[in-house]
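The other protein chains are all here in position, but one chain of the complex has been omitted.
Naming follows writing order (A and B), and every chain is counted from residue 1.
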Amino acid sequence: MYVAVKGGERAILGSYALIGEQRRGDPGVPELSLEQIKQQLRLAVDRVMTEGSVYDRDLAALALKQASGDTVEAIFLLRAYRTTLPRFGYTRAVDTAGMRLWRRISATFKDLPGGQLLGPTYDYTQRLLDFSLEAGGETLPPAAQARAEATVAEAVPRVVDLLDSEGLIEKSAMDPSDPEPADLTRQPLDFPASRETRLQNLARGDEGFLLAMGYSTQRGYAHSHPFAGEIRYGEVEVLIEPEELGFPISIADISVTECQMVNQFAGSKTEPPKFTAGYGLTFGHCERKAMAMALVDRSLRAEELGERIESPAQMPEFVLSHSDNLEASGFVQHLKLPHYVDFQAELELVRKMRAERATDAAA
Amino acid sequence: MNGLTPIDLSTIGRGFDNLALDSQAVFRLALSAMSRPGDIQELTAGIESPAGLHPAAGAVLLALLDQDTRLWLSPAFAGGHVSTYLRFHTGCVLVADAAEADFVLVANVSELPALCALSLGSEEYPERSATVVLQVEELSNSAGWPLSGPGIEGAKVLRIEGLDEGFVTQWRQAQAEFPRGVDLFAASAGSLAALPRTTRLEA
Partner (left out) sequence: MNPLDMQTSSIAVTPGTRDDGYNFAYLDERTKRMIRRAILKAVAIPGYQVAFGSREMPLPYGWGTGGIQVTAAVIGPQDVLKVIDQGADDTVNAVNIRRFFQRTTGVAVTERTREATLIQTRHRIPETPLAKHQIIVYQVPQPEPLQRLEPRAFETRRMHGLAEYGLMHVKLYEDIARFGHVATTYDYPVMVNDRYLMAPSPIPKFDNPKMHMNPALQLFGAGREKRIYAIPPFTKVQSLAFDDHPFAVQKWSASCELCGAADSFLDEVVVDDRGGRIHACSDSDYCRERREGSVQP
C-alpha cells in the first residue's frame, strides 16, 4: 500500500549538517579567519556591504564565510541581520567633495585641479594568471613606495562642480522644504518614485542587473551618450548631530566609491543646451557598480528630461521592481518549492481539453 | 527624544506590563472587533489610564500608535494628561487638525468631529484614512441599529449610547465615498466594538 512521504524535518536537519560540512571543506586545511577575508577578499566584502546596506566589514566577512563565498547569500544574511538593528539616529549627508582620495579619475579632462590619481585598480593589469600567488609565496610589493606615489590630496573639487561654475551642467537644486527622503527599508516602493527613492533602490540593487541595464543604454536602448565625468574612491567622514549637542560629531570614516556620469542634453525652448548628470555611490570600492548605477540613474530621468521612453532602462517600474537581488533570487528560487497542487490543477485541465479535442475529432 | 518638554515621570500612569504580549492581546481583540462589526469584545487592560481616558480606548491606542502615527485629540483631552500619557507611552505625533490624523481620539460623543472632514484616503489609497476611537458610556447588542455588511452573520444589532440619527446620516455620507472612508472603534470603560466603513446601519 502507498504511504505518503514524511520526514521533512529530518531532511532539513540533515541538510544543515551537509551544508556545514561542505562549507568547511577538508578539515585538514586551515579554517579561514574573518581577518583573512577582510584583508584578502576586500572587494567581495565591499560588495556585500553595499548591497547588504550595512557598513560593517566584520559582519560582511562573517556573512561571506557563512555563505561559502556566495555574495548574494551573504547579502541576504547581512540584510536579515540589519532588519533587527535598532536605529539610534540619522547622519548628516556625507560630503564627498571632502573625500580623502585613494583614487580619482576623470575621462572628460586631461588634467584638472587635484589631478588624476590612478590609485589601486585592476584597470591596467595585464590579466595573466599570476602563478606566484598559487604557491602562496607572494613577495610583498614595495608598499611604502606605492603609497608615496598615491598622494592623497585633501578636498579636491569634483568635476561636476567645475562644470557648474560655468553653468554648463544642470544644478540639482535642493528642495527648499528639505523633505525627509523615503526609506525603502521601512516603506514600500511606490510609483512614481522620486529620484532620491530611485537612487536608494539602485544603491541596494544587484550589481549584475545594473551592469546589464547600464550596458543596454550604451547600445541604443536609451538615448544616452555618457562620459565618465569623475570616479573617486576614498574615505569620507560620517557626522551625526545629536539634538542635545547642537553641533556635529564625527562617528566614523568610511570608504566609498562615487561616480558622476556626464550626459548631453539638447536643451529645450526655455533652457539652453547643457550637460546632465547620472549619479552612483557605493560603500567600499565597487567601481563597476557605481558606474552602472550612474548610467541607470541618468536613463531613469528620461521622463523628467522630456526624452522618449522606449527602453527598459528608462522605465522606473521595470528597473526598480527588478533590481533587488534578494527579491529576484527568492522568487526565482521559490520555484524549487512544491507546486504539486497547482501542477495537478493544470494537469487536469490539459487532460480534459485533450479529451474534448479527441471527442470532437471522432465526431 | 521626541521634543517632549521635561515632565514628571511619576505622574504618568503605567502602560502595558509586557509590551509585546499585551500589545498583541489588545490587537487581537481590536482585530476581532473590526472583523465582526458590532460584536462587543470585553477588554480589561491592566493599564493606569489617566482620568477621563477609558482603559479600553487607552489600550487600543497603546497597542496601535507609535512614532509613525499622527493622533488628534478632541478638545476635552487636548493638552492634558491624556495627551502626555499617550505621547509618553507611544511616541505618537500629535496634530491640531483632525483632517491630518491617522487616529482620532474622541472623549465623548458630543465631541465627535464631522466624519467627512476627517482623512478619508483616496480612491487609489483608501487605507490612508482615519481610524476613530470614540469613547462611549455603553455598548449593547440587545437593541439598536440593525447592522449588515462583511463580517456580520445573520441579524445583529448594536446600540452605541449617545449616538443618534445624526450619526447615521453622517456615517452614510462617509460611506457614499467608498472605498474612501473612516473606520471606527467605540470603546466603553471595559469593552470595544468596531464599525468598519463597510458596515451599513439601518435606522
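We take it that a contact is a pair of C-beta atoms (placed from the backbone, for glycine too) under 8 Å apart; a residue touches a chain by one contact, two chains touch by 3 or more.
Bear in mind the structure is a predicted one, so any value in this text is a computation, not a measurement.
J.: Hey, which of A:196, A:304 or A:317 is the one touching the hidden chain?
T.: Here the residue in touch with the unshown chain is A:317.
J.: For the chain that's not shown, point to the residue among A:11, A:155, A:249 or A:358 touching it.
T.: Touches the omitted chain: A:11.
J.: Quickly run down the residues of chain B that touch the omitted chain.
T.: Residues 19-21, 23-25, 27-28, 30-31, 34-36, 63-69, 102, 122-124, 126-127, 129, 131, 150-153, 178-179, 181, 183, 196-198 of chain B touch the chain that is not shown.
J.: Considering the entire assembly, which residues of chain A contact the chain that has been omitted?
T.: For chain A, the residues touching the absent chain are 1-2, 4-13, 16, 66, 76, 79-80, 82-84, 86, 185-192, 317, 321, 326-327, 329-334, 337-342, 344-349, 352-353, 356.
Keep in mind that, in the parts below, only the chains that are shown with their structure count from here on.
J.: Distance between chain A and chain B based on Cα centroids, please, to the nearest Å.
T.: 44
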